[in-house]
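Heads up, one of the protein chains got dropped from this complex, but the rest are sitting where they should.
Moving on to chain A:
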């Protein structure tokens, strides 16, 4: 090993760890990868704790699948290092090919071998033969909640969700330390997707396998993982728990990628941001003065006694919910906040959701209140 780990969860002190301290199972440090003249990964650092689940989420073309393939060992980084359970598997002078890494991999469409039965697919990586193999195949099928009789079927006789579960069973067969899932649910239709995702998550948790899921679906990432890594333009923009990355995104693009966001012009003074929705508390604001304030739509409630007024512009009916677009009033100029040409004027149109479609007819005047804190981003440029 040539490079020194920078993170205490690295290779050197695995034995000297205190109880309860979860070691980093996977460490990615400064990884870069180019395809021709295109920089796909521009220096990625990622640590994944033993037995935990990480989702790498990002728009298509952000480099997330490339990162997963580097971790799997299907291709090698141009620079940087990757360590699995303290062993360097890719670095300056080391390279361990895919088949020698203890890594399971489930591809987007399952990649079941079409010429083999389900049982033979699952047994593909097993050193067992005959009776022992078929017993183990039965166990693995049971692990993914499928009947042992499926072993005799052919992949094309299975539904999409079943194929993915077989692919998972096949990947689990060799008891890998790390499981990589490359958008395994995206080819499934909506109802099946949620059910399959839940089943897979449960299986992996029971097996105690460290898992990395790559997805472009932010809801999937937030619901599946203990840790979400947001990837954008070849870099990890933010890593944190689902709650943190959703409620406290590090920048505007991350905020908008992870869900609907209401962005307002605001004036930051101390820990209070003044905007069309009044004064909103902000924890540890990164800037003062003119900023952008981000709120999640569900933080803005329609309440009869609310302090803020707005007029309904139009609505979109979705069944259980209605999207309501509301014209806010400009920021009130009062004695405490004298008129300043640099100050924001406010009066934006915001979109929120409400369950009552009848409440919000265009033109209706509504009273609003804001729940919780806002997040502030410095103005760009």
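Convention: contacts are C-beta pairs under 8 Å (C-beta built on N, C-alpha and C of every residue); 3 or more make two chains touch, one makes a residue touch a chain; residues count from 1.
By definition in this document, contacts and distances are computed from a predicted model.
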Next item on the list: Report the protein name recorded by UniProt for the chain absent from the figure; options are "Membrane protein", "Iron ABC transporter permease", "Tryptophan synthase beta chain" or "Aldehyde oxidase".
Entry: "Iron ABC transporter permease"
Note to self: Considering the complete complex, identify which of A:158, A:171 or A:275 is in touch with the unshown chain.
What the structure shows: A:171
Next item on the list: Quick one: say which of A:31, A:72 or A:312 touches the chain that got left out.
Entry: A:72
Note to self: Using the document's definition of touch, tell me which of A:109, A:205, A:226 or A:314 contacts the absent chain.
What the structure shows: A:109
Note to self: Residue by residue, what part of chain A touches the chain that was omitted?
What the structure shows: 36, 72-76, 87-89, 93-100, 103-105, 107-109, 111, 113-115, 124-125, 167, 170-171, 173-174, 180
